[in-house]
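Showing just some of the chains, left in place.
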Amino acid sequence: MSDWLPSLKTATPADGYELALKLSRLTVKFTQPDAAVRDRLRPDYAEDADSLIAVSQVVATHFATVAAANDYWRTAP
Amino acid sequence: MSDWLPSLKTATPADGYELALKLSRLTVKFTQPDAAVRDRLRPDYAEDADSLIAVSQVVATHFATVAAANDYWRTAP
């Protein structure tokens, strides 16, 4: 199952940010595989300021990794 | 939609800090696309010391990335 993330390369920082969002959400899917439970939990964080900030922290950590993997898009066209 | 963040380059550390603020807020917009909900949540964190500290942590993480992307503005004019 190792083909869902073939590379950390993205064309732009914006694409890298979206990859960071995807990487953040994956842990929840791996840890709670039941989609019905995940759907039930969604309002718990999507309507809670502190939860949204915590999600932002996870995304920031992944974005740091993706940005480094892309050499910060310094030579992006 | 990958043109909202063409580059992590900024002219100065201060501009980099403002980019970090922007990057921090983006996750909330992606995770809670409903602007009315976001507006309702605003007092929950803007008037809560612990929430503001948590936001600061997210910004600090993004600032580290932006600073690295700019080689810490070492050669800034």
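Here the chain labels run A and B in written order, and each chain numbers its own residues starting at 1.
One rule holds for everything that comes next: a contact is a pair of C-beta atoms (placed from the backbone, for glycine too) under 8 Å apart; a residue touches a chain by one contact, two chains touch by 3 or more.
Please read these numbers as outputs of a predicted model, since none were measured by experiment.
Every protein chain here is a copy of the same sequence, 2 of them drawn, and the whole complex in this file adds up to 6 copies.
One rule holds in what follows: only the chains that are shown with their structure count from here on.
Separation between the centroids of chain A and chain B, computed from CA atoms only, is 15 Å.
Contact residues of chain A toward chain B in the complex are 11-15, 17-18, 21, 45-50, 52-57, 59-61, 63-64, 67-68, 72-74, 76. Taken in their complex, chain B has these residues touching chain A: 1-9, 23-28, 30-32, 37, 41-42, 44-45, 48, 50-51, 54-55, 57-58, 61-62, 64-65, 68-69.
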